[in-house]
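A protein chain is absent from this complex, but the other protein chains hold their places.
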Amino acid sequence: MPYNEPHPAETRIISKRFGLPNSASLETFMANEGYAAIKKALGMTPDAIIDELKASNLRGRGGAGFPTGLKWSFVPRTSPKAKYIMVNADESEPGTCKDRLLMEFDPHQLLEGMMIGGYVMGAKYGWIYIRGEYRYLIDIMDRAIAEAYSADYLGDNLHGTGFSFHIRTHSGAGAYECGEESALLESFEGKRGIPRIRPPFPAVSGAYQSPTLLNNVETFATVPAILLMGGAEYAALGIPKSGGTKLLCISGHVNKPGVYEVPLGFPMMRAIEELGGGMRNGKKLKAVVPGGSSCPMLTAAECDGLTLDYDALAKVKSMLGSGGMIVLDEDTDMVRVALRIMRFYQHESCGWCIPCREGTTWLKKLLTRFVEGAGTQSDIVMIGDLAKNMLGRTFCPLGDAAAMPTISIIEKFRGEFEDYLAHGPKPRRSYVREETLREEALAWHGQAAAIPAQPTV
Amino acid sequence: MPDPVKLTVDGQQITAEPGTLLINAAKQAGIEIPAFCYYEGYSLQAACRMCLVEVEKAPKMMAACTLPVAEGMIVRTQTAQVAAARKSTLEFLLTNHPLDCPVCDKGGECELQDMVFRYGAGESRYTETKLHVDEKQWSPVVFFDAPRCILCFRCVRVCNEGMGVGALGVINRGAFSEIAPNMGDHLNCDECGMCVDICPVGALTSGIYRYKTRPWEMEHVSTICTHCSNGCKTTLGVRNDHIIRGNNRDRSGINGEFLCIKGRYGFDFTDHPERLQAPLIRRNGKLEPASWSEALAFTAKRFSELKANNALFGIVGSAHLTNEENFYLQKFGRQVLNTNSIDHQRSGDVVTLLDALSGTTGTLAKVEDFYNSKAILVIGADLALEQPLLSFQIRANFRHRNAHVFTVTAKEVREDKISFRSVRVQHGEELAGVEEIHAQLLTEQELLIVFDDSVKGASLRRLVEIGSSLPYAVKYCCLVDYSNSRGAVDMGVLPDLLPGHKPSETPGLTVEAMVTSASLDALWIVGADPLAGAPFAAEKAFIVVQDLFLTESAKRADVVFPSASAYEKSGTVTNVCGEIQQLKPAIRTMGTKPDLEIMGLLAREMGVAATMGQWVSSKVFAEIQSQVAGYAVPLPILSTGGAAQSMPVNGRIPVAEHPELIRSAHDNLFTSGTLGRYSRILNSVLENPRPQ
Partner (left out) sequence: MQLSPQLESKFESLLSNYPEDKKRSAMIPMLIYGQDELGSVTPELIVEVAARVGVQPLQVSEVMSYYSMLHPKPLGKFHVQICTNVSCLLTGGEDLWDQACHKLGIGHKQATADGLISLEEVECIGACSWAPAIQINYDFHHEVTPARLEELINGLTEKAHAV
């Protein structure tokens, strides 16, 4: 299974058990500080735990980077309604493959983080929403949950403490949009993955209209370590405002792609050169997608001297996102990358709002035509214009996620679009043909979605 | 009442109640914020993004349809950014929208056209291919053209939330999202057409109306639906004396925009080929066409002869006639033909209710009370099928105000889905069900009790006793069948009651007695069919029938006069809640006359015109107002298309109870007595269980 040996430049906090023999087992977990944090937590007040999280400067690791302590404090703990814990394991942001490892190699760490959340919120139930493609992880998590039940770490009145907590896995069925927290909740409730109108936010009205603590896998997995080492110490691992460590998924044109845990504020070029083992085939760096495909693309020049943390990336108008860092070398055809990104967002647009639904479709068709060699000068202007017409106007961030990389590519690599017009494309495949096939497949999908006639009540 | 919120929109200081959505606050101040998906009364979507406006301090534009006003909020709706966003949203919408406006039913009244006209995007930069999906027919009344659909989800919401049916959903994802019917390729629903009506574009079109006309070629006549007793206003689109569509887009009237299949589409009986268009006289045992003057003279002569011989006349009025016609008819009977044997088919025990409530005020519910009352008790009836407007109101009440709905019925009813408590009882044991929930009712703050013909006579009196024992205001609604059942009672089309519920000193025969009494000399039936399926005892009696169709009664008649339908005459009708509304003639059908005119001409022919008075509905209504206590309502309300509730009688009605005569036909959404049999559309939908 995918696992890279620790690199000396890493700071392994949440990945410290990765690589241990039988690391997913309760036995290994218990031999390595397992369920020590929940024991410590049960001796603390919920407020004290939230204070530790605030001190840790931990920010949501799913992509939005919202301060976790603050998010936890938003849940109305005194509400008479049931409170729920929900883990977002719908990892689907292109470039991101970290939650997989957290669940595969250290499932109990995630369970422990959830339990601490459950204790703080007074919640009795938690679910892990795992994307359907990760079926083997559902099985791994189910086994870990069963182990935890048998060792009295899940269930009622755990070890006589009076604390009760239950966890179940929940399978998704293929929808990037369900990584958006309110769409995830809709999907969890057995509906189409359409985001909800916010406010109210899930903290106040989440699963089943009840207060719900919803965090990414990595966020929950980090909580036990914070409690054990103390918020301040964890924060000190990173830089001010961006506390602690982050899993970095390095992919693309590097020699040693992999998932590495680094303190926030880690220099990007070191990540490429040291962790990633440098550019593949000695090529030059052209661009970097810093944190998943929805982040604006950075040029090689912009990467120089850049550190990987929330604020530094915001300064160059991009984002740390989910930590999915894609490295692109000098030979990369940016027009095709732009098309591929747009094809993704068009495929994943839920269809709810007009700018995203129609904007991604138009841009995909336009970029397809461009790549196939039928582009015009005015198309170049229009690509940026249409993307800007989506930006900030859609119902949820998916529209922005489609617009931002597109705008950055057209602005930073406009020359490549001009070259396409000047020299003609070298299409490697017929995207139009693929498009037609996709549309046919979908039309067929819709038709067959028909349900059999039957008597109604 | 909390203090209003002050905010600034486009430099204008405005105030609004706390919690008001910005889009509505602006509208109240006369500032339009455009929207497709926002629709008052239904759940919020924030999907179309047309209502984005600039709000100071917000990092990006905000959707006005989901943003509650806040103190000191500063909003700008007319900036370059807002204008550009609207234009680009429209440009996005038009990418896949087929520009077939020249042949689209919606052309001329399309919200997308209007928006593009107003907010730009008349030129498109889109040169890619459009996604085409073939048009589908989902039912005789609903067609769906997916490419025209802008996915505002209004139809889905009106069907699910408004109608409580949920026959429409959304399938697929993204650009391929499509509205879909519940049966895969067709609908099984109320066929109300609310989805067609609420569609802002031509995606959902009506099987009745499609490709028939341009909207501006029609005249629009708003009148009252003739089918059930709810009294919905239906605005008929008329071209060349032909009704092409019905809707109520202006949301006037007690029903707002609500209409069921009958109100929206069930007007087609008016041009049914079997419609009577000439009087018929029985000659040598056969009904043969005759001229109006011949038929009138013949009937007048026979009536005069019979009257001279002190003959026993039986008169049957109808719940489809106007108040004026019913009044004129009973007056004709009582003053000219010297009979109290005047009756109609009673469908609810209105008389006992009014008597039981004598001395009280404010105890009769209006249609709006079904939306306003904090608690509603439904007894016996399946409102969604039989009284659809009342059902619609209750659902809206539940949705918007969380009303407590109680149902006490023999069968499962749609209101169960939203009910606070549902009790199943044996038919006839409804009162026991009410007793069962009595303790729970005590904790309510107010109550509207609506009941059908399962509660009548003594059980109705017991119900009122229970109601009176509740420590708060209780209102009642006695369900009846057709458009003017209530009016027929008020007008004294009863053997024992004169107009205004005054007891008659010498009660005449009931309908049942007329049919079974061998001593009857003449039977005059106006708009009813009492002889259907019944042996008629008085074989020699002279029978006159006025109707739209050759009913079973008409087939036995000596003279048949072709009547005008409710859509072809003026007058007033009184709905189930006692609300009086005015009809407006939309069309004329050659050869027919309104029943009032037929009766008036008969009076003239008999030389009793002076006694009977003018056969002009406004004149007759003036007479009604002088004789029927509750009908002294302000005329301007009626003449401007409003509904005025008749006042309760406020006095005992000392007549014998006849619960056995109270029988509702329990017509459902797809049946409507005789009219239903001649409506092609009602018979064409598969939900109609009648054999095709």
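Per-chain numbering from 1; labels A and B assigned in written order.
One rule holds for everything that comes next: contacts are C-beta pairs under 8 Å (C-beta built on N, C-alpha and C of every residue); 3 or more make two chains touch, one makes a residue touch a chain.
Because the structure is predicted, anything quoted here is derived from the model rather than measured.
Q: Given that one chain is not shown, which residue among A:A48, A:A173 or A:A314 touches it?
A: Result: among the candidates, A:A173 touches the missing chain.
Q: So one chain is hidden, and I want to know which residue out of A:V289, A:V335 or A:L367 touches that hidden chain in the complete assembly.
A: Here the residue in touch with the unshown chain is A:V289.
Q: From the list A:W72, A:Y119 or A:F188, pick the residue that touches the absent chain.
A: Among A:W72, A:Y119 or A:F188, only A:F188 touches the chain that is not shown.
Q: Using the definition of touch stated at the top, determine which of A:G34, A:G244 or A:P257 touches the missing chain.
A: In the complete complex, the chain left out is touched by residue A:P257.
Q: Write down which of A:E33, A:E133 or A:E233 is the residue touching the left-out chain.
A: Here the residue in touch with the unshown chain is A:E133.
Q: Name, in rising order, the residues on subunit B that touch the hidden chain in the full complex.
A: Against the missing chain, subunit B presents residues 166-173, 180-182, 184.
Q: Spell out, residue by residue, where the missing chain touches subunit A.
A: Its contact residues with the unshown chain are 2, 4, 82, 91-97, 99-100, 125, 127, 131-136, 168-176, 187-193, 208, 249-253, 257-259, 289, 293, 324, 326, 328, 332, 336-337, 340-341, 344, 347-348, 350, 428-429, 433-434, 437-438, 441, 444-446, 448-452, 454.
By definition in this document, only the chains that are shown with their structure count from here on.
Q: Could you state the distance in Å from the CA-based centre of subunit A to that of subunit B?
A: For subunit A versus subunit B, the centre distance works out to 54 Å.
Q: So in the complex, the part of subunit B that touches subunit A is made up of which residues?
A: Touch list, subunit B to subunit A: 44-50, 52, 60-61, 66, 84-85, 88-89, 91-93, 95-96, 125-126, 128-129, 131, 133, 150-151, 170-178, 180, 182-186, 188, 412.
Q: Enumerate the contact residues on subunit A facing subunit B in the complex.
A: 175, 192, 197, 346-355, 357-362, 365-366, 369, 382, 389, 392-395, 439, 442-443, 445-446, 449-454, 456-457
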